[in-house]
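Read the structure below first, then the notes.
Here the complex is missing one protein chain, while the rest keep their positions.
Labels for the chains are A and B, by order of writing; each one numbers its residues from 1.
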Amino acid sequence: MALPIYADLNIPYQSAGSIQEVLDLCVDVGFERVAINNVVKNLQSGKNKKQAAKPQILPPTQILLNKSSTDALKAQRPKFQQLSRFTTILDDAANTHRLGSPEVQAYDIIAVQPTDEKTFQLACSTLDVDIICLNFTENLGFSLKRPLIKLAIKRGIHFEISYSPALKDNSVKRNIISNALTLISVSRGKGVIISSAAEKPIDVRSPWDVMNLGKLFGLNQTQAKDAISRNCRAVLKHAEARKTCKTVISVTAASNLRPDERWILQTSRTEAISQQKSITQDNPESSSEEDSSDDSEDNENMDSENVHDQPERKKLKLDVS
Amino acid sequence: MKCTTAAENSNPVPVKPTNFYAEKTQSYVYLKTSLTIEDENSSELNGNQYKFLILQAMKETLGQVGAATPVDLLKVFGDGTCIIRVPSRSTEKIWAALTLYGSTPSGKRCAFRVIHASPFLLGLAFNSRNHRDATS
């Protein structure tokens, strides 16, 4: 279940103390879902691909806040949710295969920042990512074409506009507004999310401010609100769908169901009881799929098999994106 | 405007005729805004300083023409929040100008954040969402 709560899907990762300050303010002004963004500039280092020179990717558990701090935030907003997001800059179309690696897939949301027309086309048409962010602070250098953007939106990918750089410099402000206007006129206001990219608490604005900013960028009333609520929820759903491969049906072990989902089993109770025995055997596969630490290729096959073999345990999920 | 028809049609025999007046557009929008200035206590700002910053913000993003829109600073509260009245036609632009205002003329980072917006000034008197803050 994902509520369309106000979300800010881009809080750059920094030391825990300063990120705590930013999140405190985010929660205070009304955001309930935040994603901490780990930006790794370059996935592959140079031409001599030495193992040691590969940039390290922190596991998401390290960038997220610890439990005691999130509990404090939850006391203020019970529905508070933090997510991990991984962003990389695409400057070479050949450098994309590491996006599928387990350490990247461990993140909740994956985003890429294309730098030229070629990588932009790649990101829109083939890459399995959730968000495409563009460097709006300067002239893009290539034109945003409607067919590509339409394709990306069709694939459930969202485009991100970050506003906080606009607060620092007047020429950057102009660039961001004009690039955002272009993006929104090309995408007709669909598939856009607005986030802060706030490094300091002073960069955070309230959800209503962001909505109004969306209107300045050319979104209409509803689209502006969707840009921080419904579209962000769709990003999450898209990320979830990415992990469980492209499907509207996902399979989990019955023992992994949350208490509020147990009713699913009751539709065929007798079968459910007989399933109880086999659950223990199935457990390892399904839990590894949850963590998605295995190669996704193998799981894909396994999932489709499971669907055919054990129809009792399939859980219908609605396609949202 | 469901209320319109309801009030006109129901109860056909009042003691005196019931008259009904509706106003389709409100000429102003009221914004309850908080101002934070880095390393400075914004609660010490007086009305004139506050208004100066609002005009600066408008000038920076909207230029001279935009800054000519009449904006009234109705009230400054002790905690750095204030109530601003803007003509409803240009609300969107002025609000965005406030949002995008990043630093004061003296170079300090600052932030205008709108807490509550309403077409009615009375609406700003209470905020039912802040209940928890009020009780705790």
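One rule holds for everything that comes next: a residue touches a chain if its C-beta (ideal position, glycine included) is under 8 Å from a C-beta of that chain, and two chains touch if they have at least 3 such contacts.
Basically, contacts and distances are computed from a predicted model.
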Complex member absent from the view - protein name from UniProt, among "Autophagy protein 5", "Ribonuclease p protein subunit p40", "Exoribonuclease phosphorolytic domain-containing protein" or "TBC1 domain family member 14"
"Ribonuclease p protein subunit p40"
Per the touch definition above, residue among A:36, A:211, A:235 or A:253 touching the missing chain
A:211
Can you tell me which of A:101, A:125 or A:221 touches the chain that was removed from the display?
A:221
Extract the touching residues of chain A with respect to the undisplayed chain.
1-6, 32, 78-79, 208, 211-212, 215, 221-222, 225, 229-230, 259-260, 262-263, 266, 318, 320
Would you write out the residues of chain B that touch the absent chain, in ascending order?
1-4, 6-7, 10-11, 14-16, 18-26, 28-30, 47-48, 50-51, 70, 72-75, 83, 85, 88-89, 91-92, 95, 116-129, 131-132, 134-135
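As a convention for this text, only the chains that are shown with their structure count from here on.
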Between chain A and chain B, the Cα-mean centres are separated in Å by 34
Would you mind writing out the residues of chain B in touch with chain A in their complex?
36, 38, 60-61, 92-93, 95-96, 98-103, 109-115, 117
In their complex, what parts of chain A are in touch with chain B?
29, 163, 166-168, 170, 173, 200, 202-206, 208-210, 212-213, 215-216
